[in-house]
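For chain A:
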Amino acid sequence: MITIKASGPLKSYLNGSSQVDVEAAGLSVFETLKLINIPAEMIALVLINDQPAAKDTILKDHDFVQILAVIGGG
Partner candidate 1 sequence: MRLYADDTKCCGCRACLVACSLNLFKENNPKKAALLIDARFPEPGEFKIKVCTQCGECAKVCPTGAIRQTDQGTYYVEFSECIMCGACESVCPEGVMFVRDALASSAWKCNLCGDCVAVCGTSALSIAE
Partner candidate 2 sequence: MNGYGGNILRVNLTTGKITREPTPVDLARDFIGGRGFGAYFLYTEVPAHADPLGPENKLIISSGPISGLLVPGAGKCDFTTKSPLTGGYASSSLGGMLTAELKYAGVDSIILEGISPHPVYLFIENEKVELRDASAYWGQGCITVEKALKTQLGEEFQVAVIGPGGENGVSYACINHDYGREAGRGGVGTVMGAKKLKAIAIRGTHSIPVADLDAYRQSGMALFKACKESDGLKPWQTYGTTIVTSWCDEVGALPTRNFSAGSFEKGASLYGPVMREQIVITDKGCFGCPSPCGKYSRMKRYGTYVEGPEYETIGMLGSNVGISDIQDVAQANLLCDDLGIDTISTGGAIGWAMECFEKGILTLEDTGGLELRFGNVDATLKLIGMIARREGLGAILSQGVKKASQVIGKGSEKFAIHVKGMEQSAYATHNATAMLLAYMTSDVGAHHNRSWAITYDLQVGRDQVVPEKVARIIWLQNFRPMFDVLGACRLQWVELSIDRELYVPVLAAITGIHRSWQDLEKVGARIWNLTRMFWIREIEGFGRAWDLPSPRFYEEPPVTGVTKGQITRFEDVQRLLDMYYEQRGWDANGIPTPETLANLGLKSIID
């Protein structure tokens, strides 16, 4: 089980929730985002266990993933 925590503006994609658990071990971040219907291109930053990670990183069981939306830019 992998926990995904989404920043504020992304809650609308998760029915108002800021956190969701998914069975995504072995999937990439890209694929996992597809699974939970969040467009990858809305995500500025991905942290896996508090470390920044690329979206093609393969997730492992018990990973804690934080995703931050691109918001307003400069």
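Brief remarks on what is shown
By definition in this document, a residue touches a chain if its C-beta (ideal position, glycine included) is under 8 Å from a C-beta of that chain, and two chains touch if they have at least 3 such contacts; residues count from 1.
Regarding candidate selection, all candidates are chains of the complex that A comes from, given by their letters.
Please read all numbers here as calculations on a predicted model, not as lab measurements.
Note on chain A: across 1 or 2, the candidate touching it in the complex is 2; the others do not touch it there. Across the complex, chain A meets candidate 2 through its residues 7-9, 18, 39, 41-45, 47, 52, 54-55, 68-74.
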